[in-house]
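Sharing a structure below in structure tokens format, with a few things to ask.
Note that one protein chain of the assembly has been removed; the remaining protein chains are unaltered in position.
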Amino acid sequence: MATDTAIPPRPARPPPWHDARIRGIVYQILFVAVVVAFVAFLVHNTLVNLRRQNIASGFGFLDREAAFGIGESLIAYSPADTYARAFLVGLLNTLYVSALGIVLATVLGTVMGIARLSSNWLIRKLAQVYVETFRNIPLLLQLFFWWALLREGAPAPRQAWELLPGVLVSNRGFVYPVPTADPVHHWMLLAFALGIAGAIGVSRWSKRRQALTGAQFPTGWVGAALILGLPLLVFIAAGMPLQLDWPELKGFNFVGGGAVSPEFAALLIGLTIYTGSFVAEIVRAGILAVSWGQSEAASALGLKPGQCMRLIVLPQALRVIVPPMTSEYLSLTKNSSLAVAIGYPDLVSIAGTTMNQTGQAVEGIAMIMAVYLAISLLISLFMNLYNRAVALVER
Amino acid sequence: MADVDVTQELPIPVERPLPVAAGPLAWLRANLFNSIPNTILTIAALYLLAVIIPPVVRWAVVDAVWHGETGRACRGGGACWAFVAEKGRFILFGRYPYAEHWRPLFTVVIFIAMILASRDRRLWGRRLAILWLAGLAAVGALMRGGVLGMTYVETSLWNGLPLTLILAAIGVVFAFPLAILLALGRRSRLPAVRAICVGYIELVRGVPLITVLFMASVMLPLFLPTGVTIDKLLRAQVAFILFAAAYLAEIVRGGLQAIPRGQYEAAEALGLGYWRRTRLIVLPQALAMVIPPLVNSFIGGFKNTSLVIIIGLFDFLGTANAALTDVNWQGFYIEAYVFTAAIYWTFCFFMSRYSQMLEREFNRGRRR
Partner (left out) sequence: MSDSAVETRAGEPIIELRHVDKWYGEFRALKDINLEVKKGERVVVCGPSGSGKSTMIRCINRLEEHQQGQIIVAGIELTANVKNIEAIRREVGMVFQQFNLFPHLTVLENLTLAPIWVRKSPRKEAEETARLYLERVRIPEQADKYPGQLSGGQQQRVAIARSLCMKPEIMLFDEPTSALDPEMIKEVLDVMIELAREGMTMVCVTHEMGFARTVADTMVFMDRGEIVERGPPAEFFANPRSDRTKLFLSQILSH
């Protein structure tokens, strides 16, 4: 049979106004044009308005002297420093309170989340009361409450409450004793590092031993004993030198020791308790998400409840917990910006003062947004990497 | 039938369950003291409660003062509910003209009615949108006045609870259409459209609400042609709408992704164009799935409106703070905040219960 050796004809090209690809390109051009025109309109207006009000543009103001004081700072700062340095102080304060808040909220939230699943009715109900109460009240209100409590409810330094020996609460904040520097601290640090190394070593050794002989070893307890015990031994061997710098009442306030302002304390307490309630729900949902059949299969194989939790439930629960957890961490970092309402000098607060003084609101807001955006993108990146690393392998 | 050789006489089995775990004592044993760690926890918890609750009850009820003209009436350690009684109307309605307080009160009632009515499934769909738009229009007319013989009240006097509800409701209702467009745009095959939508969503979700409020409050006047002024309330409202739209867009996108590909394909096979497909097939299904997170968004928005105090608007939290500055009533911040917190809590708690119930129903119906 004769075969047709001619090249099969190509499908006819539609006229341009029906061609889907060309239509797509045209739509996009139109859309982008509209957006660009709109943005140009805004920018034009902004420049005109700024000029009329004699407000400068650009980031030159960062090199000027800031001329305002900052209540608390992690690095040295004086009003003679530049605006740029002031921003740095604010950024560090934000990161500091956020990092502490994240750690504390995680601990509190995890404990409460597990408590909500407890077999003890009282504990379960108390945890539920905690979650339902603090989840449903705006964070700002909680911050105002703690701040007012610490500023007006707490007594003057002369009548400060003593929570623990040396730990005092007054309307100027918390003060606590700080150990003075001592050579033994270096040795303790060394012992701590050795303890960590030892714990890792014991863990490796016990895994290998279990693989070879099947015998099990209480790695967790021994590791903890090494990490905590070695520094303690060093401390005792050196004769227990504990010189504390006690806060002393001089005049109207305390000197010495460590201090935490009421603003910082209120912000930290509020953020921790509020975010902790959301973390509790995430942890609870994560543990519940592991299907009941998994624990049944594990029990049927003879695994003890502790082993079942460690080897089967927790690894699977963590996969469900980590994504919303990192969202909460991000939320907490963004929520720390509420510090501006209670007077803690975080990034937004300092940027606000700067904007008031220089009038350069656009640049200030742009800088704040850029910083938070960078933090968000970093955290999202981390989460995506984590997700990809632990994703369950499926068809 | 093989008989089991029973060496012991077992009692004759009864039809009804044995009274193995009945009565309060048995319940206590099973739920509170069923193991050593639990027993310790129970005792510790009971001790904690014993230390905390009696002083709180003493403060809040026993020693409390319920009536008084000024703060001096509240000497003594108890709670000063007289403060709430005297300043309550101010906290609820702010500086709205005293004689016209029935109008914001009615506004709050309308909102509560709309929220309760929204639970009716039969309304879900276009009728719900009409209900809310009509309700918001009614609220706007009521608060503003100038029509039907009501005196005009400028927006800076719209304070307290009505302001909170207005900001939250208008924020969500107007953000919704924008969110749908953003979600569709994010899933578009046209790269430019997709990029712009993704950019907007990620930008807004990555920054704190306070910066969006600052931006609206400070920069919006700059964006507008010289001479055009914009009401402060409107600025805050725009900020909420833009902010909520980004979060809602992600929720709608989740709904769009949850629709099986087969739906899209069937609609295409029937010859429906993109917009018709989206309007008739895709969106109705996506939006039905999206209702529980939508309720959560409203709850979040409701709590977020408290931030407007930072840009100088007096919502429900702002009026509480303002009430505290009254010279006659100094230092009753606990009472003020507890009162405010109780009302916020009531709204949020019941709405979140409702959305949890919805979510449970949806998950049950979709069991694979």
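Every chain is named by a letter (A and B) in the order it is written, and numbering of its residues begins at 1.
The rule we apply is simple: a contact is a pair of C-beta atoms (placed from the backbone, for glycine too) under 8 Å apart; a residue touches a chain by one contact, two chains touch by 3 or more.
What you are looking at is a predicted structure, and each value in this text was computed from that prediction instead of being measured.
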| Listed residues A:P155, A:P179, A:P218 or A:P315, member touching the removed chain | A:P315
| query | When the complex is taken as a whole, what residues of chain A touch the one chain not shown? | reply | 210-216, 291, 293-294, 296-304, 307, 311-312, 315-316, 319, 390, 392-395
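One rule holds for everything that comes next: only the chains that are shown with their structure count from here on.
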| request: Quick one: which bits of chain A touch chain B in the complex? Just the residue numbers, please. | output: 24, 27-29, 31-32, 35, 42, 45-46, 48-50, 52, 118-123, 126, 132-133, 135-141, 144-145, 148-149, 152-153, 334-335, 337-338, 340-341, 348, 352, 355, 361-362, 365, 368-369, 372-373, 375-377
| Contacting residues of chain B [partner chain A, same complex] | 31-32, 34-35, 38, 41-42, 45-46, 189-193, 196, 202-203, 205-211, 214-215, 218-219, 221-226, 299, 303-304, 306-307, 309-310, 317, 321, 331, 333-334, 337, 340-341, 344-345, 348-349, 352
